[in-house]
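All protein chains of the complex are present and in place, except for one that has been dropped.
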Amino acid sequence: MELLVRYLDRSNSVSSVMNQDLIKEENLRDDLKYYFMSPCEKYRARRHIPWKLGVQILKIAMITTQLILFGLNNQLVVSYKEENMMALKNLFLKHYSGMDEDDYSVAVYTQQDVYDSLFYVLDQYSQLDRLSVGPISYAEDEDGKLLPITICKEYYKRGSVTPSDEAYDIDSELETVCMSQPKTANQSQSHNSSFFDLDFYRLVDIKITFQLKGINLQTVRRRELPDCYSFYVTITFDNQCHSGKVKISLDIDAQSCACQDWKISGTAQKNTHYLLVFDAFVILVCLTSAVLCTRSIILAVRLLQRFSRFLHENYNRKVCEDDQSEFLNGWYVLVIVSDLLAIIGSILKMEIQAKSLTSYDVCSIFLGTSTLMVWVGVIRYLGYFQKYNVLILTMKAAFPKVLRFCCCAGMIYLGYTFCGWIVLGPVP
Amino acid sequence: MELLVRYLDRSNSVSSVMNQDLIKEENLRDDLKYYFMSPCEKYRARRHIPWKLGVQILKIAMITTQLILFGLNNQLVVSYKEENMMALKNLFLKHYSGMDEDDYSVAVYTQQDVYDSLFYVLDQYSQLDRLSVGPISYAEDEDGKLLPITICKEYYKRGSVTPSDEAYDIDSELETVCMSQPKTANQSQSHNSSFFDLDFYRLVDIKITFQLKGINLQTVRRRELPDCYSFYVTITFDNQCHSGKVKISLDIDAQSCACQDWKISGTAQKNTHYLLVFDAFVILVCLTSAVLCTRSIILAVRLLQRFSRFLHENYNRKVCEDDQSEFLNGWYVLVIVSDLLAIIGSILKMEIQAKSLTSYDVCSIFLGTSTLMVWVGVIRYLGYFQKYNVLILTMKAAFPKVLRFCCCAGMIYLGYTFCGWIVLGPVP
Amino acid sequence: MELLVRYLDRSNSVSSVMNQDLIKEENLRDDLKYYFMSPCEKYRARRHIPWKLGVQILKIAMITTQLILFGLNNQLVVSYKEENMMALKNLFLKHYSGMDEDDYSVAVYTQQDVYDSLFYVLDQYSQLDRLSVGPISYAEDEDGKLLPITICKEYYKRGSVTPSDEAYDIDSELETVCMSQPKTANQSQSHNSSFFDLDFYRLVDIKITFQLKGINLQTVRRRELPDCYSFYVTITFDNQCHSGKVKISLDIDAQSCACQDWKISGTAQKNTHYLLVFDAFVILVCLTSAVLCTRSIILAVRLLQRFSRFLHENYNRKVCEDDQSEFLNGWYVLVIVSDLLAIIGSILKMEIQAKSLTSYDVCSIFLGTSTLMVWVGVIRYLGYFQKYNVLILTMKAAFPKVLRFCCCAGMIYLGYTFCGWIVLGPVP
Partner (left out) sequence: MELLVRYLDRSNSVSSVMNQDLIKEENLRDDLKYYFMSPCEKYRARRHIPWKLGVQILKIAMITTQLILFGLNNQLVVSYKEENMMALKNLFLKHYSGMDEDDYSVAVYTQQDVYDSLFYVLDQYSQLDRLSVGPISYAEDEDGKLLPITICKEYYKRGSVTPSDEAYDIDSELETVCMSQPKTANQSQSHNSSFFDLDFYRLVDIKITFQLKGINLQTVRRRELPDCYSFYVTITFDNQCHSGKVKISLDIDAQSCACQDWKISGTAQKNTHYLLVFDAFVILVCLTSAVLCTRSIILAVRLLQRFSRFLHENYNRKVCEDDQSEFLNGWYVLVIVSDLLAIIGSILKMEIQAKSLTSYDVCSIFLGTSTLMVWVGVIRYLGYFQKYNVLILTMKAAFPKVLRFCCCAGMIYLGYTFCGWIVLGPVP
């Protein structure tokens, strides 16, 4: 850096004899000076309109808008799924209080309560169409037949064939027995089935699985086609711990699928087209920004080569490493990386909207990271103002010290955590 | 500033030859010195009693008292309305737990529960006079006839005229059907009406609206006339999401109105007169304060003109901008603005008390802002003490740096928020 | 201070001619030096054993012990009263959930609920002896007759003698009607009494008051005589707001009284004697400490007089104010004040234990303040160590600045509070 600065400063005072060289040197000096100017100074110096700055500002606005639209859309779907979850829990779990514990919804402690909860699920399922307020229906297989409800119980094998009277005799291996029951089954009869004679001391868990169909009609009012969902419901009676407490939990796996039984008139998918055009425009802007930044980096590298050749020829000296790193602008790299992320994220988003992909997670990570980088990139433009620069330089200088402190504190914290966990924590 | 200070200091040592000018200059110098004195020093110098300071202190006391009286009065009305809300929720919402969720009071999950909650509202309404503890009664129209209860259901139109058996066939357009029921209707009969056959898969929401009359008797004991209220009650069964969860909520729009059916002996509106006099006195004090401050500003401007003319004539120099800004006291502007706000607020308050206005919001913003300014203005008088001045100057100096830091941090925070929301937030 | 220091320092180098005066001056110099020493240095200089320090340490231990004993004793009584309160609420309030709202225990919203809650209280009271688990019984008057339960209802007077049919006609004046019911009253009959025909639109509140006797047997196991209590129970049905919500609350006024109906064998009041002796000893120690400190102050004043007389005679100068204040040790004043408070508190405590006083509040304030002062006084002895002294001096210096800052911030905070309250708060 010092060499560079010295060179730029000295150059004004030294009078060079050779005319040809003089012009060349003057040129180089001007280019170097121009390179290290802020957009504002560049405009004053050569009336160079700051296209890159404009593109960046446009990009911030567009990427943020895109992200908000994507997030709001996701939020609608999430709330639909959560409310369905809540509704199913209230329908199928007996004595459900509306609040979940850590990893279960209801806990029962007596054999009678287990049977009651079990039969309650079956009864409610058999009359679901008369119960539920929402447009939920039984799923059908490809032939249009209703899919049955499946009850599986898992237990430790009996240890010996002839059970002795006194001793509880079990094997460490697990055994699973399942039973399918069509929706139309006679409930009272099935309850008396020998399948429901549970040996609690051997029982590990009971899993009831069935499949339902739902439709998200929220979008109909916006004249968009609604999404249909298949809900794979699993109700688990968990007795793994054998502590006298059976934990009942309900899980849903919701998968979007085509709507077959519904006829929705008066809707169209028009709105989606606008979104696709917007996404394409975002990609275009990001590409422009990436190309402009790449060009700037290439120009900088060429300038560095010219400068080092000049130094080598005239003064027979090399450009030191610090000076070289001054030419490689880290901000440009940041912008290019964020552009690439935004482009990938936008393409993924278009695929998701066209329903050919469902990887929301990956897409949101790409879009989110690119937005974070774009906003952080704004700090660079603040750095052009004198006073903000001081702040940024201070932050730069303090960073390694803070990191070092965190490193030291982390060690003590880790040791303290381990020690505290074992000393204060789980002592039986 | 420096020019000014230099002038004031130097003036003592320089001996002027011209007698006439000498006196004029001495006069100006004295006036300038006097102008930059604190009230305490002014009193010592010319025995000038600090009227302005007295008026300010009186103003603080009066405006704060006025604000507290206004707030306490509002609080009484607010608590009356909230308790009524609570009472109506307990009367009309079946299984109301006393606690509201985010945007609803009760959630039901089965068709039977929806019917039960619906008929519960109607039943409770029909026997409201025998149920309620409070002096609430049915509202009447101008002819003295009881207003009926209105039930409206909104649903998606049927898609085709001839409904096919299997498919759910709906249109994207909404349809609203309403039914009015007088209070005296036969309940059991009306429940069987075909209006209450709900197609849940098409149903968007049900709204029950009726009107009640209440009276706030709290003020009677203070021998003030009580206020009567019309309660426009709306009970909404919200099925917009079609997720199997119907959210029931109750909203009240309470409007103050004249009491017609009540005869209250032994009360008067005397108390209000005192309040009006007090408000008028507040307006008077604020006007005085505003006039005094305006006079001070005018005097300061004249002094500045005299000083600049003098400088121009004798030394042919101009008063620099910094010195000019010294003459315009920012505190005076603050006081005048706060006075104006207080006057407007007081006038609004008088109008509200005379029941010719109900814009509590606007009035409270005016009164609140003026009180804030008056209290902040106290800091000015602290600034006259040497040591407090240091504090205030420090705060002045640190402000732009803090702002700049917040600006930088804000950028990072914004990016972080967007990124965090999309990455951690709504992923279906 | 400087004068004093200069005097002490210079004195060594200056050789005085007059013999008589020389000795006198030397004496004074020694006394002054000795006066400003720490206990440790005094012991090294003149083998003076630091009695005062010893007394202070003993005092800290004793006062803290006394305070803890007093507090623990109070805590027992408090928990007894709170549990009784809880038990009575559960016995007399229908549908009591075990948790109180802000200012009431149960809220009812329908006329039927008000009647139910009212009769529930009366029923529960009539069979209290068969219900309650605790040793609670009906209170009797001096002749041994059971005191009756009293029900008072307060309502607005009717406006006119001949009530018109339509209008609610009330007067602003309140009227109170009471009814006494002996415990043995026929419940079903009394419920039909016309007293219980409530006009809810006029009703302001109902107050049910009765008196019970309890005994705190906790102390029996420690072989102390138990305390008996009279509970004055008041159950209020509050309809003041006329908002349709009647708030039911239960209040207890518990007063300690002599146990008449109980015969407790095997207990004595021995334990209390030890406590009285201990309290007396605390008073003695505090008196000693106060006397020693007073003596120190008197000695200091005499020394100051000697010093100022000497200065006046020999150098004809006065002792400046700063130097004078050095002689008056603020810590001694603190110790004396804390001693006096502790003595008053201990006397009050002895009176309370002898059951001739019940002003727990006053006593605890005296004892608490004196303990606080005694502990703060420990800082003084830390000040004798070089390094702690720096800390204390820093705190002394920073105090006025912190106060000044708080003053400024307080102004802004006050204005902000008023403004926020009125703008965000109660807007009807």
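Labels A, B and C are assigned to the chains in the order they are written; within every chain, residues are numbered from 1.
To be clear about the criterion, contacts are C-beta pairs under 8 Å (C-beta built on N, C-alpha and C of every residue); 3 or more make two chains touch, one makes a residue touch a chain.
What you see is a predicted model; the values in this text were computed from it and never measured.
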item	value
Which displayed chains the hidden chain touches across the whole complex	A, C
Among A:Asn27, A:Thr65, A:Gln111 or A:Asn314, residue touching the chain not depicted	A:Gln111
Sole residue of A:Tyr156, A:Phe210 or A:Phe310 that reaches the chain not shown, by the stated touch rule	A:Tyr156
Option from C:Leu32, C:Ile136, C:Ala290 or C:Ile336 whose C-beta touches the chain left out	C:Ile136
Interface with the unshown chain - residue positions in subunit C	64, 67-68, 70-71, 74-75, 77-81, 83-84, 86-88, 90-91, 130-136, 214-218, 220-221, 223, 261-267, 360-361, 364-365, 367-369, 371-376, 378-379, 382, 387-388, 391-392
Contacts of subunit A with the absent chain, listed as residue ranges	107-112, 114, 156, 159-160, 164, 166-174, 200-201, 239-246, 400-401, 404-405, 407-408, 411-412, 414-416, 418-423, 425-428
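Keep in mind that, in the parts below, only the chains that are shown with their structure count from here on.
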item	value
Identifier of the chain whose CA centre is least distant from the whole-structure CA centre	B
Shared interface numbering between subunit C and subunit B [over half = same, under half = different]	different
